[in-house]
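I have a structure I would like to understand better, so I am pasting it below and will then ask my questions one at a time.
For this view, one protein chain was removed and the others were kept in their places.
This part shows subunit A:
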Amino acid sequence: MRWDVVWNNFDYLLWGAFPDGPLGGLALSIVLAVAGIFGAFWLGLAVGLLRIAHSRLMRWPAMVYIEVVRGVPLLMLIFWFYFLAPIALGHTLPETWSALIAFIIFTSAYIAEIVRAGVMALPRGQMEAARGTGLTHIQAMRYIILPQALRNMIPSFVNQFVSLTKDTSLAYIIGVLELTRAATQINNRTLVAPTEIFATIAVMYFVICYALTSASRRLEKQLARYQARGR
């Protein structure tokens, strides 16, 4: 076993060439995951609310968006934004941005479904009572339904965050220097310790994702006490 290879390159795995060069490695993976989930939350919330709107004109495009995005491998989406941005925009997009946009689009479709399920899970009476007190539909959504629904959705959001953290590894394919790419570079340079290198980064991903998964499980239990559930 050649753990010294891993040890000597450990800082490269953690933050790439950071102070002297661009941010990379695990740090970039985390930045991508956090920025991705932030963007996907707002886009997903919008799509999810459209998905449950009364008007078909709003509902159908949202449904098509969700079905299409969920039916395609993330890798394919990344290729779309990487190879086709030049065609659509006339200039190339930095790889990191292509990857980030693909992550946001991909995750937002799943978040939209979570939002829909969360709102549908509330008792109908909540909306009726809110409307009965004189709130408009939008006000009722904003002050009564969404605060309750979003709180119940937190565990699902955390799970989606875990998925995204794992999925950031796919940015490897277009040359973003995140953790998986950094590991492959070290592997190509040293050639003696593939098992050790890939086991190490697997453990790095695991530590983050497992911590989040356990947190979401604990949250789920705590929230279960306050949940208003319908049907």
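Methods note: a contact is a pair of C-beta atoms (placed from the backbone, for glycine too) under 8 Å apart; a residue touches a chain by one contact, two chains touch by 3 or more; residues count from 1.
Just so we're on the same page, contacts and distances are computed from a predicted model.
*Asks:* Which listed name, "Putative tricarboxylic transport membrane protein", "Amino acid ABC transporter permease", "Decaprenylphospho-beta-D-ribofuranose 2-oxidase" or "ABC-type lipoprotein export system ATPase subunit", is the one UniProt assigns to the chain that has been left out?
*Replies:* Cross-referencing UniProt, the chain left out corresponds to "Amino acid ABC transporter permease".
*Asks:* Using the document's definition of touch, tell me which of A:Asn9, A:Ser169 or A:Gln185 contacts the absent chain.
*Replies:* Considering all chains, including the one not shown, the answer is A:Ser169.
*Asks:* Sort through A:Pro19, A:Gly90 or A:Gly134 and give me the one touching the missing partner chain.
*Replies:* Per the contact definition at the top, the residue touching the missing chain is A:Gly90.
*Asks:* Any idea which of A:Gly21, A:Pro73, A:Pro123 or A:Pro147 touches the chain not displayed?
*Replies:* Among A:Gly21, A:Pro73, A:Pro123 or A:Pro147, only A:Pro73 touches the chain that is not shown.
*Asks:* List every residue of subunit A that touches the chain not included in the displayed model.
*Replies:* Listed in rising order, the touching residues are 1, 67-68, 70-76, 79-80, 83-84, 87-88, 90, 162, 166-170, 172-173, 180, 183-184, 187, 194-199, 201-202, 205-206, 209-210, 213.
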